[in-house]
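Note sheet for the following structure.
A single protein chain has been removed from this complex, and every other one stays in its place.
For reference, chains read A, B and C in written order, and residue numbers begin at 1 within each chain.
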Amino acid sequence: MSIYKRIQEEAYEANMQLPKLGLVLFTFGNVSAVDREREVFAIKPSGVAYDDLTPEKMVIVDFDANVIQGELRPSSDTKTHAVLYKHMPSIGGIVHTHSTYATAWAQSQRDIPIYGTTHADYNTVNIPCAPPMSDEMIAGNYEYQTGFQILNCLQEKGMDYREVEMILVGNHAPFTWGKSADKAVHNSAVLECVAKMALLTEQINPQAPRLQDSLIRKHFERKHGPDSYYGQ
Amino acid sequence: MSIYKRIQEEAYEANMQLPKLGLVLFTFGNVSAVDREREVFAIKPSGVAYDDLTPEKMVIVDFDANVIQGELRPSSDTKTHAVLYKHMPSIGGIVHTHSTYATAWAQSQRDIPIYGTTHADYNTVNIPCAPPMSDEMIAGNYEYQTGFQILNCLQEKGMDYREVEMILVGNHAPFTWGKSADKAVHNSAVLECVAKMALLTEQINPQAPRLQDSLIRKHFERKHGPDSYYGQ
Amino acid sequence: MSIYKRIQEEAYEANMQLPKLGLVLFTFGNVSAVDREREVFAIKPSGVAYDDLTPEKMVIVDFDANVIQGELRPSSDTKTHAVLYKHMPSIGGIVHTHSTYATAWAQSQRDIPIYGTTHADYNTVNIPCAPPMSDEMIAGNYEYQTGFQILNCLQEKGMDYREVEMILVGNHAPFTWGKSADKAVHNSAVLECVAKMALLTEQINPQAPRLQDSLIRKHFERKHGPDSYYGQ
Partner (left out) sequence: MSIYKRIQEEAYEANMQLPKLGLVLFTFGNVSAVDREREVFAIKPSGVAYDDLTPEKMVIVDFDANVIQGELRPSSDTKTHAVLYKHMPSIGGIVHTHSTYATAWAQSQRDIPIYGTTHADYNTVNIPCAPPMSDEMIAGNYEYQTGFQILNCLQEKGMDYREVEMILVGNHAPFTWGKSADKAVHNSAVLECVAKMALLTEQINPQAPRLQDSLIRKHFERKHGPDSYYGQ
């Protein structure tokens, strides 16, 4: 039995959630799950239909994006995952999708404004949209640089990846992460929901104001931090 | 057998309708059912997935939000339910969701205008949007104050909770109620439908007029009141 | 065995299509099927959930809206159906829904412009929206007058009910008809599709032009008339 069985199963289960949650068309998405002790992660093989996936097909990759185990080629976005795992030491899983509304915001190159408590249950800030990458970054090691584009955007905006678990990459699409692959998928679904509500809000009232600070703080702290009282 | 079995089953069945009707993502909603004789209600436990619910897991709470029976923590919105049950003596059930279109209207801080007979079958007025709460109310007993924000909004607008069974809480999301938990869920689905139609109406014709009074009255009275002739 | 069995089964099967096609929430719709020889029609009982319907529950009504057979109260819209059957002698079925996009156009009080061949496959004209009814018509025999509002609108626009099988009633919702109840349901689904496409078309290009006459005629005649070559 593979020593990577746990993360292969975690990555497999999380990948299979994407079509069920309506977050992917065909193979437009991928999830990985990390083994921090061994410094490797399991990731979806590239271009394989979800119906054809099995836990064993998840490819094992190290934090420099070298394939450690697996017959199949890993996701074309593997280097982005590797960079994020290396620089976000407390996360357990990463998701990339082209979900419809979040991708439309990414294409629009706008942060998603915080308009309500659904958003504040997960973030105290606008969901950031990293600027499009330079021609040099794209022409070079593109997927590797995508990881740094994400890290740089968070740093420039003074955001901590342990609090902000989702981002849009301008012109491209969203990435999310979390303490597990399952939580990262959860965040992808929440992001898509918040992205849709934000567009509708602007359509109903183009002057809709940003959520007041007291309510942002209240809702975020209901779910997170030392005094949280949501859940069991 | 629990003396609360009836309301636990009613609350369970009503909660399970929310995902089927497309009104919730993950655990973003909760339903309660009241026992007026015992002055308690059964409510969804906080943060528990719908697939994991059973009637026995519904938490029994009194009108001051004290847990009377149950191992699990009740919904984080329990105090809002308690306030409404105390001040709306004829209602049997309450629903809170973050359904997409109704929440977008709440985030927009606009009442939903009455544009057609679908709306008038349920309300003779615009669906009210309570103003966002003050920083003091939020910092204090937030969920308790949310209940009073709803009651105050109805009172200021001269609305009777027995006629207007749905409201938006500004920046947050909708609450609905009714003679039973099942009817409250029904109202949540109708609200979401009306909220979507109202946005589309404004997109098709930004000058769409309010429904004429005679038609409002006609449709409401077809379904409600002494001369109603809808249903069996 | 009831002599009305054929139309009861036809009406039942057609009613059951409405939720499958996504055209109704709860009981917001009704279908009837006519027996021209006996001058009666079978119609959905009022306010009964689709899951609880059986062919036997379809109520038999004559063209003056008198119940001929059935324990249940017929649809509250029965008088509208009766008027249409009396004045449209070649139709076999009628559908009323509050489907989302068609209802939004009705609430907007706009005809649906003919923007493409999907529309032209069914109509050579804009889909008409009857003006809202007068206070007198509403206060009087409302559902009966709704039938005449439809007939008057067609007449004023010079439209023949055998060519134009769908209409919006301003502020209310769509009605469709056809040679059978099944065809009337088909028309309701097409209307909803065309209504959605027309709104999207205006959003993509506010100056989108009306379809050219030659293409309207070509597509309509592919499907209808002596030289049609669509279908078997």
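The definition used in the following text is that a residue touches a chain if its C-beta (ideal position, glycine included) is under 8 Å from a C-beta of that chain, and two chains touch if they have at least 3 such contacts.
Since the model is a prediction, treat every value here as computed from it, not as a measurement.
Although it is left out of the displayed model, the omitted chain contacts the following shown chains in the full complex: A, C.
Which of A:M16, A:V48 or A:M159 touches the hidden chain is settled by the complete complex: it is A:V48.
Within the whole complex, the absent chain has one touching residue among C:H81, C:R110 or C:H186, and that is C:H186. Mapped onto chain A, contacts with the missing chain fall at residues 25-26, 28, 45-48, 72-73, 76, 98, 100-101, 103-110, 132-133, 135, 138-139, 142, 171-173, 199, 202-203. Touching the omitted chain from chain C are residues 115-118, 186, 189-190, 193, 196-198, 200-201, 203-205, 208-209, 211-212, 214-215, 218, 222, 229-232.
Note that only the chains that are shown with their structure count from here on.
Chain A and chain B have Cα centroids lying 33 Å from one another. Residue positions of chain C touching 2 or more other chains: none.
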